[in-house]
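One chain of protein is taken out of this complex; the other chains stay put.
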Amino acid sequence: MFESTTQVRVRYGETDKMGYAYYGNYMLYYEIARTDALRSLDLTYKELEDDGILMPVLDLQSKYIKPAFYDELLTIKTTIEELPGVRIHFKYEVFNESNDLLNIGNTTLVFIDAKSKKPCSPPDYFMDKMKPFFR
Amino acid sequence: MFESTTQVRVRYGETDKMGYAYYGNYMLYYEIARTDALRSLDLTYKELEDDGILMPVLDLQSKYIKPAFYDELLTIKTTIEELPGVRIHFKYEVFNESNDLLNIGNTTLVFIDAKSKKPCSPPDYFMDKMKPFFR
Amino acid sequence: MFESTTQVRVRYGETDKMGYAYYGNYMLYYEIARTDALRSLDLTYKELEDDGILMPVLDLQSKYIKPAFYDELLTIKTTIEELPGVRIHFKYEVFNESNDLLNIGNTTLVFIDAKSKKPCSPPDYFMDKMKPFFR
Partner (left out) sequence: MFESTTQVRVRYGETDKMGYAYYGNYMLYYEIARTDALRSLDLTYKELEDDGILMPVLDLQSKYIKPAFYDELLTIKTTIEELPGVRIHFKYEVFNESNDLLNIGNTTLVFIDAKSKKPCSPPDYFMDKMKPFFR
């Protein structure tokens, strides 16, 4: 299992007239969380794209438990529970500064070859970084 | 069962460097779809808020089947399958101009009293519009 | 001079906790306004990109006069005051349903060759559509 945490502050432009972080903006927070999770292993999504690999999102679940408010510093705990193959699953738990659990998210992404647009395995250097966490 | 369709064009600012509509922007499309669904019954979310009722999203599932591209005119079929109570479920099916199914979404929203922040029943005028579809 | 009008409804996700359409979202409205202006001449920005021409924004001015609120149907009057060359200027006036002027915007975009990334003239078919308005 691989775990990582990242922090993100709720921007004014991310709130809505209810005063909450808009429900659609959690997808941006998840994106930051998973790229930071990879970055903590010296893997950048940018590098993967430069190598001709795209990682579109296949599916997404999100559970909104409590609202996040403007200027709150959110902590996101990101977990990869199983060794990635052609697909990679991320789980996100979003906490506020009082350590209340605000949101739980799950996304599945697929590795695809940018040219053929076909699913593919992650590159070896990616798997080499991942494997130690799943023994 | 209640059904409604709405259309939305993919904005340039909604695309990402993959050239796809960014996965987080479907939540904006769902929002438009459900407010248009209510509007087709002469119900506006704005009016509900003015009456002191908020409708935050409780949970969300989204399945990304094919990408949507810049400037495509998407058609969203919105379905309410069961009579709303304190909670209301919307299902969304997003199609492109070739009638390919791109995305399926589900959201649960809850009616809450803006003052007490407690769940509440939808107002009578709301239910009066809904009931004829669930006989 | 070329004029066009387009309409856009303020989405919930575009409001902020003040209850106003967030100031940064006017740039999305301007984008819609100028692409609709071109579309009214059977010119699509998508087609230009497919022909290897990009049109990034060079500069932008925006004056916020009155706020736009959730669910308001805004009318945007878009004007091209001078015949485009390598650069094209758009002016936007945003009105609410009471015909109050809410916002005035100006953008300059430049035609660039996608390969060389150098400024270029707009294609002939583009100029052919434009010229009749500037005699």
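Order as written gives the chain letters A, B and C; numbering starts at 1 within each chain.
By our rule, a contact is a pair of C-beta atoms (placed from the backbone, for glycine too) under 8 Å apart; a residue touches a chain by one contact, two chains touch by 3 or more.
Here the structure is a predicted model, which is why all the values come from computation and not from measurement.
Among C:Leu41, C:Val57, C:Leu83 or C:Cys120, only C:Val57 touches the chain left out of the display. If you put the hidden chain back, the residue from B:Tyr70, B:Phe90 or B:Phe111 that touches it is B:Tyr70. Touching the omitted chain from chain B are residues 12-13, 15-19, 22, 24-25, 70. Taking the whole complex into account, chain C touches the unshown chain at residues 17-18, 20, 22-28, 31, 49, 54, 56-64, 67.
Along chain A, the points of touch with the absent chain fall at residues 9, 11-13, 27-28, 31-32, 35, 44-46, 49, 70-71.
In the analysis below, only the chains that are shown with their structure count from here on.
The most distant chain from chain A, with centres taken as the mean of CA atoms, is C. Taking shared numbers over all numbers used, the chain B to chain C interface scores over half, which places it in the same class. Remark: chain A and chain C have CA centroids separated by 34 Å (rounded to whole angstrom). One inter-chain figure worth recording: chain A and chain B are separated by 24 Å, centre to centre, where each centre is the mean of the chain's CA atoms.
We define each chain's centre as the mean of its Cα atoms; on that basis chain B and chain C are separated by 28 Å. Contacts with at least two other chains are made by residues 17-18, 22, 24-25 of chain A.
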